[in-house]
Every structure is written in structure tokens, then in C-alpha cells.
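A single protein chain has been omitted from the complex, and every remaining protein chain is retained in its original position.
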């Protein structure tokens, strides 16, 4: 049991603080003979990197990843893959004034309650900076899943404003600063977020991750359920307060008839589903439909408006956060959400192989959306 | 890694099929010298038991639990606690006709895809019957948490009908068949569910679980987060499609100002929170506020209206479910949700103790709601 | 992390006390569609059962195992397999007088130090009775390994008397009460053990377990080493004080030249080893040679000669053990040792499959002894 490890057979352990010399992770259990170099990882880090637009924190980090072990002549060897990113832009001075103060909605108080000590610089271990390593590890997970599997995320709500699902275009999500798949919504959000940023406020968001090409049979009943582990993976991202699979909370308002995903056979002898209320998972096991998950990110607590709080000495104080922060942390949560889903899937793929040596099940797959 | 175990230090492994001779579990890691007899467990099982009202499945199960190991003269000994419940009312004949057919929305197809074999009688391992052992284990977890901690659940939405939170009365939730804390809603739901039952339809629901008296410091950053593990615990309950902590998805629509839980000191020198948008957890660690979680349960797929489906032989068929089923599985999910939260908390309490030998942190606790 | 579970992917959790109503285990992670009934397990339990000869405890236990879950129509389903054996011959009265006394060399004191409570009847959880479930689970592990793999054990030393390895005959080991593969040694041991039994004394022993037909590639570098996990598995058997792989402690006295297992090719293009000093494992990974392990069992501490000790109240006392005990617990440790090695191998077989999806490695195998 490790508080800083994720996954079972494809297992990632991360380390590092926002303002330490570096952050890193160890990816253990990766199958051998997969092609892997830094160039496979860097593009995913670049999507998450701060300083990319005026809508994310202006901290400047190159976020250049190095592979320190586990590959030989460009191939994985089956031994642990160590990844490392140097921290290059730590302005510790920004944080002096919150050294003894608990920012409302931040982990400051909780860490002191738990450990009696914390590295307050930039949030220390609780900083979203740690998620860079999740993205790096997620890139390795994609190698395990292979080219047939795609895992993509998009921002489907900013503040109270939801996208029009009919307008969904994956290409659009790469054209704006928000990973927004609805071009009209992206225009509205630009205005909305500009205002929030100028006023020192912040906005929440909802992200949707869709994984396609998933082999059926991943996951397991009871406590190894694919949806349960995706839920943990997404809820464990900083600032996340809710997770849905498929229909999600809306399912509560449906009847059994309305929620049924009927099945029929296509001409090739594969199972076809009429709908995907289930989000690609039944009984904790993938069916071959697309896996669909959503998660809600709260507005960051780092705002310019003073809030009432207390300090380590039991004094009542007011706190406002100057530093460099994201007015909508949900944006950079998109690549992180993708990575977490990829990590869960890669782990379950290995787990499935272990218990099911023959490929019979995989041969029967319905793969559709 | 076990697909049928839950928890790390307080660890539960369940086994058993709906129509096998018995179901059971092993609770490992329970501290020694806690008073524990069957009488501590049975009341929780009775709350979940089928056949209690016309709104739940009419299967008649005594659900009498026996402790087979791990206690001596009424005290736990620190060795594994084996619990067993005999299955007494298995009408296997009800299930013959779905032997080769995949019920839409059920795990039937998924199990066959994964394992190439399944015990189709009553859903086999995927039956909600397994949750009886979660409730039993949850009762042991409550012993670990001690009398200062309470973990209670309530149904806060049935179908599209939400309760009025201002009318919340925990006492009310024990007076109706729905664990509904709003007396007016309970009256509306009775009519609504009667109609659904008579028409062979089914309804979804939302359950809220509130844990009070939680010591601060439980949970851990990154991958041992208290909220992440609660999310997995609740998403892993049969038919659950969404999980929220505190403000949940509604947080996405708030601003940073609106979502802040301001703090001040009470006269006794304890931290007081103005609100609890966070649901008692910051940075994955409990703060001492009440832990609040919600989960959405889909309408059961066992309905009388025929749905299009396929069978094991690739033939298109129509499926309707006769057997004995719950028109709203969300009702019986209430004690299961409570149990899962209790299990997570007990596990984290032991984990916290391991890493924090001195009680200094606990002495600084704000405990309020 | 569970103190009563063994294995990772093929995972066994045992429960039960010597004098409780039953003992049992849950086998999780077993692949589906393997033929398995009680008849596959019972013969191994019968080999370990007490009361079989005058050289083992006279406790009479039928040790009839029942499968309570995890199979359907004679095949495993991939869900947890619960096994249960009722305790039928518990004479608790035998143990009253050691209720408050710590028997030297027993776990009595240690349990009280750890837990502050213990079920003193028959040793409670520390009784060798728990090993029956290891043997039962080991029989399931053999199914996972398949018919090409054999795991056999033999007693190679009783007291100070070693067998003549040149006289080794596996058939002989089934003909005497000691699992002794050397017919002459068996005759000497009968006399030696008869004398020990009559005088109320006890003898130690050394057991060797040989596993043949093992695919190469099982195990893993660093902390998943096959030999390290076999060492833990064997050292965890009651009364074991030493474990060796291949040449064992004798390797310390060899030179590099003497210890080398030279290799050449056989006409079929397979690797042939000149010797097996390594015991079939290099760098923690199986090579395809036979896996050879040995373990030393101390003489049981249950003897008729009074020994000085103390009681729970800090009084000095004398302790002698009347009950029914084995004069050489090493005998019944033979089937237990076999089972533990089978459990480790089955677990590693699944682990190997997870990380190595293609069977290329297995196709290159040298299988010889």
C-alpha cells in the first residue's frame, strides 16, 4: 500500500514538490520491447504545460522530461522506467506570506493537521505540478494500450455554461485554449474567463474523457471494477468534486426503459448497442463500447478577493492569493484526466491478460461507438 | 492485488454467488480487543435485507450472519474475522430462460466477454446479494471507528424528484421504506414507486452519506486520497453511475468566491468553517468537518417491458425480466453506501495511525458540522 | 496489505482457529474455465491429515473440504473460490492448563505481546491446523500450473540423519510414513521416531521440494524474485527456521568454478545445463531447470519434559505439553511445502503472462532436469 503509487500491474509512483529541485515518477510493470523515447512523452506534457496561454498560470516551465532507466536502444526492457523533470521556475518568494496562513479551500490546513509540517512553497506536494508526472506516465500507458486505443478529453462546461453536444467536433478542441469541442462555446468562454481573470476570480469546469477501441473484458467484478477505478483516478485529480460514468447523475431520473442500451447483431456478427447510457462498462467490465467518463473541477481557491481564515497560531486572518494561478484549473485538467483514464486502462489490460491467457474473449469483441 | 478485496489495512475479501450455498467475507486487519458479536452486525443486515417492504425484492432471506473466526469470548483477537450467511431462498428456476440471453444493462454480456463462462442463476457473482457482506463488514468497520463516529445515509432523490433539504430530518429517514429524510417526499415517492412497480418499470435514485465525528488527517495526498477512495467505494456499488463529494458537480458552476469555505476560531480555540462545500475533505485529507458524499443509482435493468438484445449464439432476441426484483435498487443501496464509507474511513484511520504515531495532530482537531 | 493473504494475482486468504467451528480460505484470481471439484483437492488434504500414522498427532479430523463459491458446473468461473473445512475434533479441555502459561518455543507469549489477547485453545490461529487451507489452495494452484508441472516434496533429513541422495526414489517416498525417498533411511527413522515419541521428545527435519516442468521466465528482478518469494513462502510455514535454493548454504564453501552451471545446446536446439547449483533460478527468474528448495523444521516445542517458563501474571512456572502432538512436525510439513511452492509458481505464472502477452519467450524454453 503506497499513498503515492497508482495502479497494480502497470504501476506509477510519483514524487516531488512544486518548489523542490525536480519532480519524477517510476513506471513499473511496463511490458518489454515497446518503442519508447522522450519524444513519445513530451507532446502530452506540452499540452498540460503552464504558460501556454493567458488563461493558465504564467509560471514558465520547460517541462522537459528525461528517461533515466528502463529503456535500452529505444525499447522498454521490462524494468522500471524512471522519468524526471527539473523544476526551473520556482519563485519561492511569492509564497512567504501564506507560510503560516491556511488558504480556504486549499490543502494547507489539512496537511498541517495530518503531518504537523508542510512545505508551503507553491503548495508543496499538493501542487498541481505533480500532475505533470501523471501525464508523462499516461503517455507510457498509451504505448501499452497500442495504437487502436484512443483516449481523448474535452472541456464540456465552464462555469455554468455547457457546450452544445450536437456541435461536438474533436478537431475544434485542438484549436482553442480550452480543449473545447464546441466552437461557439469557446468564443463565449474566452470572454467569460477573461473577465474572471481580470477580476481575480476563478471558474469551475466539467471535463469529459472518451476512450475508444477498448477491448471488452477489462475490469472485474466487485472491487476491481473498471468504473470504480476510473472514479478514483479522476476524483484523485486536484480540485475534482464529482465523477460520472456514461449517463451519470442523469441516470437517476430515467426509467429502466429509458436507460436500457439495447443490443443487436451487425452483419459481421458483432454486438451493436443502440445507446451508451452505460458508458461502455457493465458490471464493472468493459463491453467494447466507448468508455465515457466526466468529472467536475471546482473553481480554484486561489483568488484575489480576501477571504476569512485562520493561521497556525489560531489567529483569525484574511487571505488573498497573489502568486501565478490558473483562473480555471479545469483547462489543464483535460490532459490529466486523459492520462488517468489511460493509466487505469493499461493496468486493467495487463490484469485481464494475467487471468485470461487465451485471446478467445478478445476475438469476440464488439468494437463500436 | 485482489479483485474481490477492499481496503488496505482494514481489508475485506468477499466471496459467493447469488445462488450458491452461502456468501461470506473475511475481514483482515481488525485491531484486537474490540467487542464484537453477531448482534453488532445483524441490525445493519436487517436494514438491507430483501422482503422488508413491497418496494424491494420479495426474495425471502433471513440473512443471519455467523462469525466463524477472529473473536474469542466476545472480543476480536486481531486474527481474520470470517463472516458467513447461508443462502436459503434461491429459486434457480426463475433464471432458466435468461441462461443464454444477455439482459440489456446487466453484467451478463460483460461476464461472458471476460470469462467465457458465468453462473447465470440470479446474476451469480454480479448479484446485489454480494452487498450483504459489505454491510456486514461495514458493521465491523464501525467498531473500529468507535462510537464518536456516525455514518448515516439517506435517499435524497427518487426518479427525478429531489427532497427539500430544508425539510431534512434524520428521524424521518427511519420511518419510511425509502430511507427518505423528507416526510413529504416520502409520501410522493410511495405513489410514484407503486406505479413503477405495478407497471414493471424501475426508477433511479440519489443517495447521500454523511459521516460525522471524523478525525482530521485521514487520507493522504495523491493516490491515497480520502475522496478518491470514497469515490471508488461508491462507484463500485452495483448500478452506480456517479459520485460527488461535498458540492459535487454543482461546484463547476460556482466562482472561487462562492465556493470558499471560510474559517474562523471558536471560543474553545478550534477551527470553525462557515460552509462545507468541500465535503469535509481538502487535498484528499479530512479536515474534521462532516464528510459528505452522494451517489447516483441507475434504474434497474430488470423490467417487464421487452427489450431488444442478443444471445450467446449471436441471435437477436427479446428480453424481459420476470424474477423478483427491486423497482428502485437505490433504496437498498443506502445501507450499502453507509457501509462502504465506513470501510474507507476505518481503513484510513489505521493507515493514519501507522504513519503518525503521536496523537498530536488529533489533539488539534476541529470537529463540527 | 493483508497479514493473512498470500500471493498477488493468484491470491489466497485464510481464516480460522484450531478450535473454532471451521477453517477456510478464499482463492481469488483463479483463471476461469479450469475443471475443479472437491475431488481435485481432497487427495492433497488427505496426505496432510492428522491421525494417519502413529508418528503424527492423533487428532481425528475428516478434513473434508467443501467448495462454496467460484465454480459452476465443475468449472472455475473467475470469481473467488471459497473453501471450507469444518473442525470436528476439538478437545478444548486439553488446553485449559496452558491458558495462562507461555510454552517455550511457542507463539503464546508473542501473541499476547502483540495483541494482548489470544485464543489459547489448540494454539488458536498459530496452530498448524491453518496449513490445511494452504494445502487446499495449493491444489487449486496445481490446476493453474497445468499437468506439465509437477511439484513434489520429500523429507531428506530427520534429526541429524540425512538420506543418501544416491538412493533417492520418488516412489519410495509414498511407501513410508515419512515421505522419505530413501528406503534405508525410512527404516532407521522409524526406530528413531518411535523412541522420540515414547520419551515425549521431538525431532527436527529438513524437507526438499522439487518443481519440474516450470516454464522459464517466471519471477522478476529485484523484489519479485521467484527465489525470494519461495523463501518467504517456506519460512512462513510453522516451525521453519531456514530455507535454501539449489546449492543453498553449501554454495558459500564453493569457488566460482565449482558453482558454475555450464550450458550447452542439445540436438533439438534447447539449452542444457550441466548442473543445477542454481536450483533452477538465476537473477530471480526461472530458467526452465527444475526449481529445488529446501527448508529446515525445528523440533516441536510440545514435549513432555518440563521446561522453565513464565505465565501472564509474571510468575515463574514449569510447562510440559500433554495434548496430542506430532513428534516430528516436519513430516506433515512436506505437503505444506509442496503447496506453498505451487502457490508461488501459480502466482508468478499469472504475473508473467500479464507483462509478457506473447508466448515468444515460452517457445524458447529449455525444459530438463
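So that you can tell them apart, the chains are marked A, B and C in the order they are listed, and the count of residues begins at 1 in each.
Keep this in mind: a residue touches a chain if its C-beta (ideal position, glycine included) is under 8 Å from a C-beta of that chain, and two chains touch if they have at least 3 such contacts.
Predicted, not measured: the structure shown is a model, and the values here were computed from it.
**Q** When the whole complex is taken into account, which chains on show are touched by the absent chain?
**A** Across all of the complex, the chain we cannot see touches A, B, C.
**Q** Which is it among C:278, C:331 or C:349 that touches the chain not included here?
**A** C:278
**Q** Of the residues A:20, A:50 or A:217, I need the one that contacts the missing chain.
**A** If we include the chain that is not displayed, A:20 is the one touching it.
**Q** Contacts of chain B with the missing chain: which residues?
**A** Contacting residues on chain B, toward the hidden partner: 1, 9, 29-32, 78-79, 221, 350-351, 353-357.
**Q** What chain C residues would touch the chain not displayed?
**A** Missing-chain contacts on chain C: residues 1-6, 8-9, 14, 102, 104-107, 109-111, 113-116, 125-126, 130, 157, 159-160, 196, 201-206, 216-217, 219-225, 227-236, 238, 241-249, 251-265, 269, 271, 274, 277-279, 281-288, 296-303, 305, 307-310, 314-316, 330, 351-352, 356, 360-361, 364-365.
**Q** Of the residues in chain A, which ones touch the absent chain?
**A** Those residues of chain A that touch the unshown chain are 1-5, 8-9, 11, 13-17, 20-24, 26, 28-29, 32-33, 66, 68-70, 72, 75, 77-82, 114-119, 124-125.
In this section, only the chains that are shown with their structure count from here on.
**Q** Report the chain whose CA-based centre is farthest from the CA-based centre of chain C.
**A** So the farthest one, by centre of C-alpha atoms, is A.
**Q** Taking each chain's centre as the mean of its CA atoms, how far is chain A from chain C in angstrom?
**A** The separation of the two C-alpha centroids amounts to 45 Å.
**Q** Give me the residue numbers in chain A that touch at least two other chains, ranges are fine.
**A** Residue numbers touching two or more other chains: 1, 9, 221, 351, 356.
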